[in-house]
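As you look at this complex, bear in mind that one protein chain is not there, while each of the others sits in place.
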Amino acid sequence: MEFLALTLAGIVSTGAPLVLATLGETLTERAGVINLSLDGSILLAAMAAVAVGLLSGNPWLGLGASGLVGILIAGLVAVLGPVLGRSQVAVGFILTLFCRDLAYFLGHPFARKLGPELPVWSLPGISALPFLGVVFGRHSPVVYLSLLLIPVLWWWVFLTQPGLELRAVGEKPQAAFARGISVHYLRILYTLVGGALVGLAGGTFSLAIKPGWGRPQGAEGAGWIALALVIFGGWHPVRAALGAYLFAALQVLGIMLQESFPGLPAPLFQVSPFPVMILTLLVVNMGRTGWIQDLAYRYPGLRRWVSRWQASAPAALGRNFQPEKEG
Amino acid sequence: MASSTRSLGRIIAAILLSFLVTAAVLLLADAPPLRTLGILLQGGLGAPAKIGQTFAVWVPLLLGSSGLLLTFAAGLWNIGIEGQIILGAVFATGFLRPFPEGGGVVLVAGALAAGILGGALWAVTAGGLRTWGRVHEIFGGLGLNFVALGLTLWLIFGPWRRPGVASMSGTEPLHPSLWLRELAGLSLSPMSLTVGLLAFGAAVLLLRRTRWGLTLRAVGQNPEAALLFGLRPNRRILEAMAVCGGLAGLAGALQVVGVYHRLLPAISSNYGYTALLVTMLASCRARFIPPICLFFALLNVGSIQLPLQLQLDSSLSGVIQGALVLAVFLVQGLEERFLFPGRGR
Partner (left out) sequence: MLIEFQDIHKRYGAVQANAGIDLRLEPGRIYGLLGENGAGKSTLMRILAGHTRPTRGRLLLNGKVADGLTPAAALGLGVGMLAQDPLDFPALKVWENFVLGKRRRRSETLKRLQDLSHRFHLRLPPEEKVAELTVGERQQLELLRLLDLGVKVLILDEPTTGISVTQKEALFGTMRRLAAEPDKTIVFVSHKLSEVEELCQEVIVLRRGRLVARVAQPIRAKDLIALMFGAEPHAALGTEARTQPLEPPLLTLDRLHLLGEKFALEDLSLEVRPGEILGLAGLEGNGQELLLRGLAGLIRVVGGRLVLDGSELQGRPYLAFRRAGVHFVPAARLEEGLFPELSLADHVHLALPRNGRGTAPLSPEDAISRFSIQAQPSTPARALSGGNQQRLLLSLIPARLRLLLLEHPTRGLDLEATRQVWQHLVERCRQGTAILFSASDLDEIFAYSHRLLVFYNRRLVANLSTRATSLEAVGRLMAGQERTV
């Protein structure tokens, strides 16, 4: 029981950066913008967190730096994409490579140094509880942030007016524009906000989960998983976060199995999320293939099952909106 | 005429911008900008051996970009090219493993062919995920990249490990008779070079002079119309992926028989991703690909000097490459938005 509680606690904390990144990107994509630079952004933000943390001696400043880096990179995506009309996919991909290399270059002097760590907070009251206390009671503040953001974002996106406008902008920007909603402004805003969360995810990695900076950094590949999780989560904050915890669980499980099978190399377990990622994407996209549609037409039961699993992207995702071109 | 001066202006503006960015980054890293760049260039051009290395890196980049010309023409984002290079290396190594005593040219040719097959198979897998599973080739390719890496690690530490010492330095080296011959002291194999240039030429020919290439371009421009014309877009997508994967696999195989003479975890050295940058920087214009590949190869080789001489990380080359492409994008975007609005894309 103790062991289970500890494992769950591990999942909650390991999953925190993934949850932050996934939630951030969910917001961005809900607005219709795809930020493919996640993987590189997380690395660069993680590096910045360590660097600033070491230089200033204050891990909180490091955390702030990571958020700032996330905002800056997202800002580049927002400018080159929605504002200047370049392909969002191309820009994001280039940025992910660029930021990754930049992170390793600038992070060189900080490699393998004892990094600053964010303090671990004990929640008064909760940490005393028998089972839940272990799972939720003692964590880094960013972990608590990730937990808090799940219901907050769910509420924001689905239960508020601004959240409705966000969804409208990602679905049909022409219609939103026709109703006086400022499409460009909202897209840029949510890209930046999403970017901030992505940056914080990087900071979480290097200041809480696996403190320090190394080569290769443990967070490699996390950005791509987050992008897939957004799709898997159907652009829904709660479902996406659950997916993140699922992947964290796989990672934790991988570490435990690794100890039982010392013969297999560690990196092998690190790459295991990716086949799972492909599988989840397959499941989620299948309903759109022709042959499944034909089957679904003939077997209504299948159709119901398929539509439940289907992920429906915001219709205008990835497409830049140019109001002058209309009419 | 005005268009080519504009082109030139665009290029100069982009180079200046990326130079500024690089300088800023270097200053952030407490490195003297001009001296660093000097060491970088020297590292790639300073000695005959270095020049040879640069050309040796030129080959896989050329192979990769040539293949990407085809996939981009078909409207595909073949991010999986990195994994296709790896699979080519794996297949080539696997082909040669039963011959620890070595052999002749035939074996080497067989290894290269195996490499082409491996890369092509991996690419078709990503393509198939898209055409039958509606999984975007970015995610499919990326996932497969990591799987390829995992496969390599498993092989190196598992069934193919060196007896007694399983390590990151790779598998048992190949018998010297299976190594590609190099020009004296230049660490460059003329055969690799020839293969690279031929592949580039073949890709351009395929794209521009054959009906198949025309069909690819049609599919990339308008899949609906391609369907109406009876061009079978899905088939073309798989074919384009196969050819690109084959070329990437060939690059991987050449890395094994020509450069490292064994299978390493880092056998692909990010050449796939770099090739993507090259092709994007060239805006898929074939004539720019060889020079840009060469320049990027120069950066890669030159940056090896950085840790030794300046205690800097060698990923500076990637920073410069990325900055260049971003700068071009920025300049293009500004031009369209503010100088010539309404031109459309």
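All chains are identified by letter, namely A and B, in their written order; residue positions are counted from 1 within each chain.
In this section, a contact is a pair of C-beta atoms (placed from the backbone, for glycine too) under 8 Å apart; a residue touches a chain by one contact, two chains touch by 3 or more.
Worth saying up front: this structure is predicted, and the values here are computed from it rather than measured.
J.: Who touches the missing chain here, B:Thr54, B:Thr215, B:Gln255 or B:Asn300?
T.: Only one of B:Thr54, B:Thr215, B:Gln255 or B:Asn300 touches the chain omitted from view, namely B:Thr215.
J.: Would you mind spotting which of A:Val52, A:Ala65, A:Ile150 or A:Ala168 touches the chain that isn't drawn?
T.: Missing-chain contact among the listed residues: A:Ala168.
J.: Looking at the whole complex, which of A:Ala128, A:Leu257, A:Leu295 or A:Ala315 touches the chain that is not displayed?
T.: A:Ala315
J.: For review purposes, identify every residue of chain A that touches the missing chain, sorted by number.
T.: Residues in contact with the chain left out: 161, 164-165, 167-168, 171-172, 174-181, 294, 297, 312, 314-315, 323, 326-327.
J.: With the missing chain put back, which residues of chain B would touch it? List them for me.
T.: Residues touching the hidden chain, for chain B, are 211, 214-215, 217-218, 221-222, 224-232.
The definition used in the following text is that only the chains that are shown with their structure count from here on.
J.: Centre to centre, by mean C-alpha position, how many angstrom separate chain A and chain B?
T.: 28
J.: So in the complex, the part of chain A that touches chain B is made up of which residues?
T.: 36, 76, 80, 83-86, 89-91, 93-95, 97-102, 104-109, 221, 224, 227-228, 231, 264-265, 267-268, 270-272, 274-275, 277-278, 281-282, 285-286, 288-289, 291, 324-325
J.: In the complex formed with chain A, which residues of chain B make contact?
T.: It is residues 25, 28-29, 77, 79, 129, 132-136, 138-140, 142-144, 146-147, 149-150, 153-154, 157-158, 265, 273, 276-277, 280, 311-313, 315-319, 321-323, 325-326, 329-330, 332-334, 336-337, 342, 344-345 of chain B that touch chain A.
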